[in-house]
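Missing here is one protein chain; the remaining ones are kept as they sit in the complex.
Showing subunit A:
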Amino acid sequence: MRAHGFRHTRLAERAPRSFASFILASFSPFERRSTDRTLKKSPLPAVNAQELIPLTDPPMPLPIVIADDSLLARKVLTKALPPDWDVDVSYATNGREALGLYREGKASVMFLDLTMPDMTGYQVLEALQHEDLNTFVIVVSADVQPMAQSRVRALGAVAFIAKPVTPEAVLPILKEYGLYV
């Protein structure tokens, strides 16, 4: 685990701005999570602030997973991410690989296709619910039926992006959850 002070320095160097916005950037993902979901084991109470930050603040570069069986789709999505987003991208070609990467701690954010062989996106979401669901799942799918969207949200996905993915569709979601500022 990185030293607490070192992280502050790094973050401050990366994006110099007001103290208020710095605090917001560091904390907003997890404030959002704790209100959005009923966490089984909340890390927030009974921990002093010194310990809280390394526990809850995602590491930089942010580990993200792009899960899609199609190379074309993985390329399109990669290209739609903000070019200066400090991320460590891992790729999965099916649901099982995506789940494996999550368990290795490589998925602070997961871009998840729904129609994949060897575990669909739905099955991955279901499996994540039985784990600690310590990730932001953004479903990326060509299946734009309204019911598909409500289903994945009920299964814990924070957002739904219709294919073909554009930077304009990705950016507001990353900003909303404080994943990119």
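The rule is simple: a residue touches a chain if its C-beta (ideal position, glycine included) is under 8 Å from a C-beta of that chain, and two chains touch if they have at least 3 such contacts; residues count from 1.
In this text, contacts and distances are computed from a predicted model.
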Choices "Carbohydrate ABC transporter membrane protein 2 (CUT1 family)", "LysM peptidoglycan-binding domain-containing protein", "Maltose/maltodextrin transport system permease protein MalG" or "Chemotaxis protein CheC" - which one is the UniProt name of the chain not shown: "Chemotaxis protein CheC"
Residue ranges of subunit A at the interface with the undisplayed chain: 69-73, 75-76, 79, 114-117, 141-145, 147-148, 162-164
